[in-house]
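There's a structure below that I have some questions on.
Note that one protein chain of the assembly has been removed; the remaining protein chains are unaltered in position.
First chain written, first letter: the chains are A, B, C and D, and each begins at residue 1.
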Amino acid sequence: MQMARVIGDVVASRKDSLLTAVPLLLIQPIGADGQSVGHALVAVDSVGAGAGETVFFVRGKEASFPFHPVDVPTDAGIVGIVDHWHVAAV
Amino acid sequence: MQMARVIGDVVASRKDSLLTAVPLLLIQPIGADGQSVGHALVAVDSVGAGAGETVFFVRGKEASFPFHPVDVPTDAGIVGIVDHWHVAAV
Amino acid sequence: MQMARVIGDVVASRKDSLLTAVPLLLIQPIGADGQSVGHALVAVDSVGAGAGETVFFVRGKEASFPFHPVDVPTDAGIVGIVDHWHVAAV
Amino acid sequence: MQMARVIGDVVASRKDSLLTAVPLLLIQPIGADGQSVGHALVAVDSVGAGAGETVFFVRGKEASFPFHPVDVPTDAGIVGIVDHWHVAAV
Partner (left out) sequence: MQMARVIGDVVASRKDSLLTAVPLLLIQPIGADGQSVGHALVAVDSVGAGAGETVFFVRGKEASFPFHPVDVPTDAGIVGIVDHWHVAAV
């Protein structure tokens, strides 16, 4: 999984029917220092995240697990909202 | 998932039989600023996207979900057409 | 999926038994402009592709779908031979 | 799989219920020379790793195997703690 910041959302009226009513958020992956890493992704959300929040998301088929038994066709899903993270002095 | 622009299509008369009659579009992934990110991919389409449209697509086995129960051998599939996207000022 | 050029093959007498008699081709992924993208891969072939041909291939477990019900341990498989591709002026 | 160093942890009170009580560690992938490779990831831990330890982790759905039969929605999981590694003079 990777940390990301929710930076916006995507509106799509024509989409796969299994994606109906599933929130599509625009997220920017970040590193342990909070800086952007790579490009923005479109992720489904099952935890109620909002713009500006720091989350962590999962890639691949696992992104559809929270919607089981519906096989939502997604490869990125927000699975948690980060309260804070800690980098140890090692 | 990632946003992309449909930039063309691929014609292949000799291909896996499960890909018969499945549209093969050439897509260019884009970032939140609309600029190209990485290289073009060949994606199957189940939502009727056309050249010039902005879409979002899914990678991996999930790309074959819309064709269930047929196990289409693909790893990239367009699952929605983007009306517009919004980047929050956060 | 991604387009690639078949650039050679790999000979391996000691390999997983499920790969016996499966052609192992060396492919170089290419972009929409026909130029090389990234490094060469070893792909299984179920469509009879040959050196010099332009193909498209699938990554991941989907690469083993054409060999169903045999679970061929591969993550890259050629699933079509490209006749031509078209980039729209959009 | 890839080697990594455990550099911290992530605290998330709002998350997918299947992640409850699952340790979420922050890991930095490393190469054969022990130097950092790429960006930090959030991984689940089933072997009791702690900050400063060198581990190896698995990506993808396989990361949830140790939690079977629970389908933990993760794509990165620590599956071993490295005692030492050896690079041959070849």
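Simple rule for what comes next: a contact is a pair of C-beta atoms (placed from the backbone, for glycine too) under 8 Å apart; a residue touches a chain by one contact, two chains touch by 3 or more.
All values derive from a computational prediction rather than experimental measurement.
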{"item": "Positions on chain C contacted by the hidden chain, ascending", "value": "5-16, 18-19, 24, 26, 28, 39-43, 51-52, 60-61, 63-64, 71-76"}
{"item": "For chain D, residues in touch with the removed chain", "value": "1-3, 29, 31-32, 37-38, 46-48, 56, 58-63, 65-66, 68, 77, 79-88, 90"}
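Definition applied: only the chains that are shown with their structure count from here on.
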{"item": "Interchain centroid distance [CA atoms averaged], chain A/chain D, Å", "value": "19"}
{"item": "Between chain B and chain D, centroid-to-centroid distance (C-alpha), Å", "value": "31"}
{"item": "Junction residues of chain B - those touching two or more other chains", "value": "60-61, 63"}
{"item": "Pairs of chains found to touch, sorted by chain label", "value": "A-B, A-D, B-C"}
